[in-house]
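Heads up, the thing below is written out as structure tokens.
Every protein chain but one is kept in place in this view of the complex.
Let's look at chain A:
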């Protein structure tokens, strides 16, 4: 009995050795097969054959396809949209995986922060008037009543009504910054982030002119509207888009938030404004400790 068990053990040990160090089942199982973060869109699994081929393990080149250190963008000349050059950005800036949960928290955070919170009602102590007893306590045959500010009377107070308050909530700075870059990355991945040279401006201010530009570049209402983001004040552009709201919107960089980045069909942004966004929203990438001089 015991010898039989020993036999089977030695056989299995032999099999193990036969696999050898090159194909050690343990390391094969535990080795990280794909070096990509969890939430990226996967296109690799469909390409993988059902029987797992050891040779198709991602090498350095394949890994780069999933998370390259930098990504390329095309810089355009504004109204004509002629490509001028490629520009590279860090993939931690423009190639982050989509995190809907973080985007949702950021949008809610912004929405809370923009609430005015000025609704106000009067309590029974604030309503003007005498606090005289309306009628005698007994003998009238009617209900007992105190002052006319009572909440149960018409013209009386509101119980637990809205009072002015601050609705704003809190969100960790790093998470909000990550949401910014996630929103930009989502646009970039979809091809909806169009980066233009600095100084986006039109030759003339005219609604029809800007509409013809939008139509030519396929940015208008039929194509889901567009958000233009400028770093400076482009007078003609702002004036022209004033009455072309159905085709798009233009905003200065300091007016933009995460919700705006997610809203319209595409983002057309000045390079300076994009760089500013990325510089202002990278607290999770920067180390807090400053180097001693």
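Just so we're on the same page, contacts are C-beta pairs under 8 Å (C-beta built on N, C-alpha and C of every residue); 3 or more make two chains touch, one makes a residue touch a chain; residues count from 1.
One rule holds in what follows: contacts and distances are computed from a predicted model.
Going by its UniProt record, the hidden chain of the complex is named "Large ribosomal subunit protein mL50" among "Ubiquinone biosynthesis protein", "Eukaryotic translation initiation factor-like protein 3 subunit", "Signal peptidase complex catalytic subunit SEC11" or "Large ribosomal subunit protein mL50".
Annotation: of A:129, A:162, A:199 or A:224, A:224 touches the absent chain (contact as defined above). As for the chain not pictured, it touches chain A at residues 65, 68, 71-74, 77, 79-83, 85-86, 95, 188-191, 193, 206, 208-209, 212-213, 215-218, 223-224, 265.
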